[in-house]
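Below you'll find the structure I mean.
One protein chain is absent from this view; the other protein chains keep their places.
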Amino acid sequence: MADNEGAPPPTTTQDERDLLQYQSRIDRPLTLKVPEFSRDERLRHVIFSRQFSVDLLEDLAGTADKIRQLSKVRAGQDFLIGLLSHKRTMLYFTQPSTRTFLSFMAACQILGITCNEVRDPSTSSETKGETRFDSIRMFSSYFDLIIMRSPVARLAEACAYLMNDLAATGNRSVPIVNAGSGADQHPTQALLDIYTLQRTFQFASPKDSPIGTRFDEIRRQFPQLTRGLAHKFYGFCGDIGRGRTVRSLADLLAGYEGVTLAFVAPRHPTLSLGDDLRQRLLTCGVRIIEAESLEEPIDGRPLIEQLDALYMTRIQKEHNNPADEAAFTAIDFSRYKLNRELVSRMKCYAPILHPFPRDQHFGEIPPEIDADPRAMYFRQARNGMWIRAALLAHIFNVDHQISRYFHERFEG
Amino acid sequence: MADNEGAPPPTTTQDERDLLQYQSRIDRPLTLKVPEFSRDERLRHVIFSRQFSVDLLEDLAGTADKIRQLSKVRAGQDFLIGLLSHKRTMLYFTQPSTRTFLSFMAACQILGITCNEVRDPSTSSETKGETRFDSIRMFSSYFDLIIMRSPVARLAEACAYLMNDLAATGNRSVPIVNAGSGADQHPTQALLDIYTLQRTFQFASPKDSPIGTRFDEIRRQFPQLTRGLAHKFYGFCGDIGRGRTVRSLADLLAGYEGVTLAFVAPRHPTLSLGDDLRQRLLTCGVRIIEAESLEEPIDGRPLIEQLDALYMTRIQKEHNNPADEAAFTAIDFSRYKLNRELVSRMKCYAPILHPFPRDQHFGEIPPEIDADPRAMYFRQARNGMWIRAALLAHIFNVDHQISRYFHERFEG
Partner (left out) sequence: MADNEGAPPPTTTQDERDLLQYQSRIDRPLTLKVPEFSRDERLRHVIFSRQFSVDLLEDLAGTADKIRQLSKVRAGQDFLIGLLSHKRTMLYFTQPSTRTFLSFMAACQILGITCNEVRDPSTSSETKGETRFDSIRMFSSYFDLIIMRSPVARLAEACAYLMNDLAATGNRSVPIVNAGSGADQHPTQALLDIYTLQRTFQFASPKDSPIGTRFDEIRRQFPQLTRGLAHKFYGFCGDIGRGRTVRSLADLLAGYEGVTLAFVAPRHPTLSLGDDLRQRLLTCGVRIIEAESLEEPIDGRPLIEQLDALYMTRIQKEHNNPADEAAFTAIDFSRYKLNRELVSRMKCYAPILHPFPRDQHFGEIPPEIDADPRAMYFRQARNGMWIRAALLAHIFNVDHQISRYFHERFEG
C-alpha cells in the first residue's frame, strides 16, 4: 500500500493501454491540438480550458446572462425548453461528482435536452471485455452529445480524436465535453469561475439608476477600479499544487491584460505552485506572487487587503501519500482558513470563491462567512448551471437564436 | 452489536451534530412551527402531516380527482404536462424507498416537472467533508423543489428552516417536501391514505344514475351511513407502535368529527399504541379502542364486523431488537393476518388498506384477498400518484389553473 505507483489498478492499466493508440496525438503541443476541437469557428469538443479565448468567454457570458434573464419568465422558459428538445445527451461519469453532474443535468434541462447517464466505474459490457472506446462509440450511436468525467487523464481528449476520425470517414460522430479527466483538466469549472468573476466585475446592482450606480459608489473609495477582469489582483489560497480548478482558472485569467495572481499555500512541493504552471503564466506576462499566508505583506500591505478576488480551496487530503502526511504535521494550516476578521479586511467588492465542496472539518470557509455579501460560492453553483447551458447552446449552434429571441421579446 | 444505542453510526452522529443549530426551533410546539411552513395561505414546505387541515385535504382531493379525470384524455394529459414543464425537481432519497420514490416521479411527470435524483446515502461531496446543508443548498441552486427522504428524524424540518432563512435574507430558496424522515413523519403517505378513504366514502359508482346509486343501495343495509370521513369507525391492525404511517393517518383522521379509531396489536410496548399518540388523539376527542384481535368483541359484536375501514400493516421485524425477538416468540401473530373468512365478515363497502409492501412470508394480507372488491391496496398506490400530483400543483400554485381548465373543457 505504501508504494502503489508500481502497481496501478487494473482498470487504469487497461485504459492506459487503450490510450496508446492516441498517444502520438496526445503528445503534441496544445497549439496544434486546439484547432482540431473546433469546427466552423465554433467549439466542437470541449477538452481543455485553454480552448476558451477571451472573446469566446465574453460571448458565453453574454449567452449565459440572456438564458438567466429568459428563465425568469414563463415565455422565456418555454422558448429555452423548446430549443434543443430533440437532443439527447449521455452523461458518462465514471468518476463520482454530484455537483458537476447535477449542474450539467440542470443545464441540459434548461434547454430541453434529454439526459441519460452511466455512472458506474465500468459498464457491464466492459466487464465482458469491451474497450472504453467501443462503449463511447455505442453512446454516440444513441445520443447527440457525450459529457464525460473520468479518473483517467486524457481519456476525454482521446474520445474527441475517436469522434473526429469517425467524422472523417463519414460515420456518425458527436461532440465530447470534458467534465473532468483525471488530475489534468476540468474546463467547465474554470468557465463558471470566470463567469462568476465576469458578473461580479460588472458591478451591476438592481438599485442602479441614472442618478447613480453601485460602480460609481465603489469608485469613490477605489478610483482606479475598472470594469472587467483585466488589471486585477487575484488570490488563490490552499491546495494550489493539487488544485485542478486553480490551474484551469489561472490559465484563463492569464488571457486577460495586466493581471496579478497570488498563490497562498504552505511551502511544500505537494501543495505549492507547480513549476509547470508558473512557467506558463510567466510566459503569458502574468505577475506572480507566492506567499505562505493571506496576511503576508506585499509591497508593505497585507495581501488580503489588496485582493480584488479570493479563490479558496479545500486541502485534498484524500490524495495525501504517507510522506505528505508526515510532512504536513509540521505545517500551520490555520493560515489557509478564512474567518470574520480576515474577511472584514478585504475590499468591499472582492468576491470570495470556492469550487466546493468545502470541508467543514478543516474549515477553510466557516459558515459564519456565508452571510457576508462577498461570499459568492453559493451563487457560483447557479452560475455554473447558466454558463454550462450557454456552452451547450454554443456547441449546438443555437446561441444566435437565443440572442435574437432575447432582443426581440425582451428589449424590443 | 447487542446494544447499538450507545454507538450510533458515524453518519447519524454527523447529521445529528449538524441538526443542533436548528434544535431550538425543532423543539418548539407544532402549533408554533406549522405557520412557518406556509406562505400566502398555501403550503410552502410539506413537513408534518398535521399541516393538512380538513379543508386543505378536501381541496387536494378535489384537485387530484380533476387531474385523474384530465389524464384520461389526450388533451387533458397535454394540458397537465405543460403546466410545470419549466420546473426541475430533486428527489434526494438517502433512505431507500422504491415505492414512494416512483410515486413522486410519476406525480412530477404528470405535471411535466423534470426529475433528478440523488439516492446514495452520502453524496460524493459529503465524503469530502461537506455538510448535508451545503448539499441541500447546492440542490436549491439547480432545482425548483427538493423532495427528500432520510433516515434522520427532523432533517427535512431543518432543511425547511434553512430555506426560510435563505428567503429571509434575499437568497434563492425552494420548497422542501418530506417524503419520510426517520421514524417520525411521512406526511404524503397519510395524504394518499386519506385520499383513498375520501374516494371510497364518496360511494360513487360508474353505474350510478338518476334512478339509483350505489350509495342508495348500500344505505338500504346501513341506513345510518353518511358520505365522507366523519363519524366512521376505523381499524388499524398489526405493527401499531412502529407504524409511522399509522401515526400520520390517525393524526389526520382526528381532524374529522366523531371518528372512532381501533388499534389492534399484540400487548407489547414495541407493537401497541404509544402513549404519545393516545394522548394526542384523546385531546382531539377521538374515541379510542385498543384490542388484541380483529375478532375481539366491542360492545358485544366482533370488531371486524363493525369497521368502516381496515388499515393493515406489516410487522417491521427488521427493527426488532434482541429483547423484542425473545418476547415475540410468545405472541400469537396469526391474529394480525387477514383471511377470506375474516374479510367476508366485513361490511360490504369497507375498504382494506395497506401502506405496502406487504410481507408475503408473514402474510398479513394473503394474495387470495386481492380479488375482493374491498381490497383497495393496489388502488392506493395509484391514488398516491394522483394526490402527490395535486400536492405539487398546490405548492406551485397551479391548482386553480387546473380547476379552471377542467370546468371549461370538461363540464362547460
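Per-chain numbering from 1; labels A and B assigned in written order.
To be clear about the criterion, a residue touches a chain if its C-beta (ideal position, glycine included) is under 8 Å from a C-beta of that chain, and two chains touch if they have at least 3 such contacts.
Being a predicted model, the structure only gives us computed values, none of them experimental.
Residue B:R74 is the one among B:R74, B:K207, B:R220 or B:R301 that touches the chain missing from this view.
The chain that is not drawn here is touched, among residues B:P96, B:G258 or B:P322, by B:P96. Of the options A:F139, A:Y161 or A:F233, the residue whose C-beta touches the omitted chain is A:F139.
Of the candidate positions A:R28, A:R42 or A:H86, contact with the unshown chain belongs to A:H86.
Although one chain is not displayed, its contacts with subunit A can still be listed: residues 85-86, 88, 90, 114, 116, 118, 123-126, 128-131, 134-135, 137-139, 141-143, 169, 171-172. In the full complex, subunit B touches the omitted chain through residues 74, 77-78, 81, 96-99, 102-103, 105-106, 109, 314, 318, 356-362, 371, 378, 381-382, 385.
Everything that follows uses one rule, which is that only the chains that are shown with their structure count from here on.
Centroids of subunit A and subunit B (each the mean of its C-alpha atoms) stand 43 Å apart.
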